[in-house]
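For reference, the structure discussed in these notes is given below.
Only one protein chain is missing; all other protein chains are in place.
Here the chain labels run A, B and C in written order, and each chain numbers its own residues starting at 1.
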Amino acid sequence: MLSFENDYSEGAHPAILERIARANMDQYPGYGSDEVCESAKARIREACQDEDAEIFFLVGGTQTNQVVIDSMLSEVEGVVAVETGHVNVHEAGAIEATGHKVLALTAHDGKMDASELDDYCAVFMADGNRDHMVWPGMVYISNPTEYGTLYSKAELTALHDVCRKYGIPLFVDGARLGYGLTARGNDVTLPDLARLADVFYVGGTKVGALMGEAVVFTHHNMPKHFLTIVKRHGALLAKGFLLGLQFDTLFTDGLYTAIARNANEQADRIREALVARGYEMPLVNTTNQIFVTLDDDRYRELGAKVRLSFWEKPDAGHTTVRIATSWATTPEHVDQLIALL
Amino acid sequence: MLSFENDYSEGAHPAILERIARANMDQYPGYGSDEVCESAKARIREACQDEDAEIFFLVGGTQTNQVVIDSMLSEVEGVVAVETGHVNVHEAGAIEATGHKVLALTAHDGKMDASELDDYCAVFMADGNRDHMVWPGMVYISNPTEYGTLYSKAELTALHDVCRKYGIPLFVDGARLGYGLTARGNDVTLPDLARLADVFYVGGTKVGALMGEAVVFTHHNMPKHFLTIVKRHGALLAKGFLLGLQFDTLFTDGLYTAIARNANEQADRIREALVARGYEMPLVNTTNQIFVTLDDDRYRELGAKVRLSFWEKPDAGHTTVRIATSWATTPEHVDQLIALL
Amino acid sequence: MLSFENDYSEGAHPAILERIARANMDQYPGYGSDEVCESAKARIREACQDEDAEIFFLVGGTQTNQVVIDSMLSEVEGVVAVETGHVNVHEAGAIEATGHKVLALTAHDGKMDASELDDYCAVFMADGNRDHMVWPGMVYISNPTEYGTLYSKAELTALHDVCRKYGIPLFVDGARLGYGLTARGNDVTLPDLARLADVFYVGGTKVGALMGEAVVFTHHNMPKHFLTIVKRHGALLAKGFLLGLQFDTLFTDGLYTAIARNANEQADRIREALVARGYEMPLVNTTNQIFVTLDDDRYRELGAKVRLSFWEKPDAGHTTVRIATSWATTPEHVDQLIALL
Partner (left out) sequence: MLSFENDYSEGAHPAILERIARANMDQYPGYGSDEVCESAKARIREACQDEDAEIFFLVGGTQTNQVVIDSMLSEVEGVVAVETGHVNVHEAGAIEATGHKVLALTAHDGKMDASELDDYCAVFMADGNRDHMVWPGMVYISNPTEYGTLYSKAELTALHDVCRKYGIPLFVDGARLGYGLTARGNDVTLPDLARLADVFYVGGTKVGALMGEAVVFTHHNMPKHFLTIVKRHGALLAKGFLLGLQFDTLFTDGLYTAIARNANEQADRIREALVARGYEMPLVNTTNQIFVTLDDDRYRELGAKVRLSFWEKPDAGHTTVRIATSWATTPEHVDQLIALL
């Protein structure tokens, strides 16, 4: 059945599979200590225009959020995120499992507002009871957000500035980063991100890799003994070179952004069709996730022909669904979907 | 300086000190395995009209919340509480420290609304992504709440019913239980609580004891190996008999409620004076905590003469403070306070 | 440089890569809820002759140990392992990170002795202080062990019997299971393992897969909400179908054991050469790991030409190294190694 359920339904971009196949019987040392990983890191550093960036490859997104947040927070600190943030909702308590609270702020189409963050920190610092409270020790945002929206460079700079003001690192979950970098209207580049975030990751799982996320520590702030920390979380991949091979390929000749752009273009085609047919979309974005609210009959009818993601029920008779395109989405698949709308 | 800062400023009711002094050179086995603890438990069971209640004495409130919640939740479960709940705000992340998320609902003068809880659980159970989310595994309320408000028997029954509907235990933090049981307008008795809650505790620290909370498991649901669980949390008191001696005294001849009533009566006197002088009180309650909003000049002036608790700043020029009475509050202290108002 | 450093130096068996490439643009639902995973599970159930086995695919070995142990232990329980067990030494505290103690028994060439386990449990159960101690809640062994040794069916049965006696589940780490099943002298089959162990895993990472471990719960004992537990540990692979494709291939036409056998045969050739040349081997085994003690000069000389694993320094002038073969080891590589000896 046709699927627009998510952006991790297919394997990997063919160039990645070919690269892995070509290197298959080469012998690599374990745990990412190989030359291909070094090459991939060099390419990412170059793309970030950040020679000093420290990079570590992990397997998945929740894992990355858990390891990065746990390793950068002190015992008394929690992570500030918006209510709809992935770490607050859809990671089955992976952050709390490591002993840290998610301090949730109001979300605005999935985004955090810098002035609200400032207020939160200011009120906390002035609270006479703050020694009995969880300290804000990191700010987590995703870009694109869980709603496919994007931070502008001005918004990201404002968050960066508030973080600096309170001495709190800014962490950007880039599970879908490629789709953000190549979206219409986006003005945040990888070098911007490397400058404004203290740590972020370049998502591979959802952007063309079999699996893999490249964590980038931008200000000499990779926690000491980070490999041991990763191991302690059960997150260290024995065949680390598999991650190196994939990111080395993705960051050769602009493959990462080229394949991400496809997802946005196909999403735009769907958005146009939805608008043309008068569908209700609860929010506007320009990346690879589209949210549509359907009446329940229409939802059942459509759901019988194409796999979509249930998102939520705004009221008794309606359902909001997510349509996701990806690097793998073909124009033919989109034609089929549009024909069903 | 005169203090209405909190309800744990003094030592213990004199009858408790006398009891400890009298038993001082008796020899007791360790960790609460003594006869005085058994006697205290029997008295609490009788007061609860629950012969089967299993009881364990702990030292403090946050400790009790942490141990009870951690021991009753499974790995995938979190605890539902209101945003202003003690476990969500003022325990420095003690719940998350044990790996569990606090799932926060809107507070209504510190209370949880049963229909909102029902909605929350219903939406969760219907969510296609719930396997990626923290399961609601317990409901936590405090009674009296952190705002001194009380659940009526109807409200408590409604919460109980929702908990039953979803198979979730109801936990009542009774750190200030005495002040609730004896408040004007309260219609919830100890036997009601033992029937409607799955576990609750009778607060000693804030109601006449040096320290101590009596946890009551009401439905044969004390977790297996509970003493070991307590020990693992560093929460097992070597001289457990000290807790037994205190609760045995508090539950002899109605001492617990008698001394709690004093706090409410003195609080009523203060409330009357505040009303008479036109002070603004952001909410109404009948227990031992009073909240008053003062302009900042008045706050500074009053704060120089009597210790009060800063609560929050509702706006730039005002401060809300808490005035707390207790079992130890004397009419003379209240006279002095009223004279200052 | 020639490498016998470990059994995870190469990618995957070519049949696996071909399978992944063939399915690359198929669309699968996420998180292992796809038909290929179902097919792979059915094949493993068949190989185990255990129709009721519940199976879950994870990415790596430490991750699997952490998730399985944490999910099956209660709060007061620890896991019994030998001192040299992977969970006790080389997982950077991943078990303790989830709050559980590793209770270490003496190792005998990497193995646990059933009568010593029996003694340990008996003494524990008789200890008047056991409520202040960590309860033995699971037995962990690896087969083959970290020293390449194997449990006989009699030894495994004895451990099983002790576990039954005390009501403790037996967990077998099979990261290198294929090399055990196909070793000279081995008398433990997969159906034996499924009968004698309560949970075990079939290692893929070290036996021909890119990555992946198939956890088999044999007695209807998969923990409730296991997928959520896995997610909470950051261990849930988005593209679960990648694990399904690999195990489905490995368990088609006996590929798993066929490729494992190669490692043992090549290891035997190396063992023969070592014996013929009078090298000192601190222990005897028949699987793919060989331990040799070299004087330090010889170690440096050899280490310049072939990558081996440092194991330990038995004394000031000597070094024990590990030579590992794998599914990928070619006769030519072994010829080259033997020529260097």
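What we mean here is this: a residue touches a chain if its C-beta (ideal position, glycine included) is under 8 Å from a C-beta of that chain, and two chains touch if they have at least 3 such contacts.
Fair warning: this is a prediction, and the values are worked out from it, not measured in the lab.
The chain not shown here makes contact, within the complete complex, with A, B, C. Of the options A:F57, A:Y120 or A:W135, the residue whose C-beta touches the omitted chain is A:W135. Within the complete assembly, C:K101 is the residue of C:K101, C:H160 or C:H225 that touches the hidden chain. Shown as candidates are A:I229, A:L243, A:V321 or A:V334; the residue that touches the absent chain is A:I229. Across the entire complex, the residue among B:S142, B:N186 or B:T205 in touch with the chain not shown is B:T205. Touch with the hidden chain on the side of chain C covers residues 76, 78, 89-93, 96-102, 104, 123, 126-129, 131-134, 309-310, 312-313. As for the chain not pictured, it touches chain B at residues 1-3, 5-6, 8-12, 14, 17, 20-21, 23-30, 59-67, 91-94, 97, 205-206, 210-211, 228-229, 231-239, 242, 307, 328. Hidden from this view is one chain, which touches chain A at 70-71, 74-76, 99, 131-133, 135, 223-225, 227-229, 231-232.
Operating definition for what follows: only the chains that are shown with their structure count from here on.
Look at the CA centroids: the one farthest from the centroid of chain C belongs to B.
Of all chain pairs, the one joined by the greatest number of contacting C-beta pairs is A-C. Spacing of chain A relative to chain B, judged by their CA centroids, is 41 angstrom. The distance from the centre of chain B to the centre of chain C, with each centre set as the mean of the Cα atoms, comes to 50 Å.
Contact with two or more other chains is made by residues 91-93, 97 of chain A.
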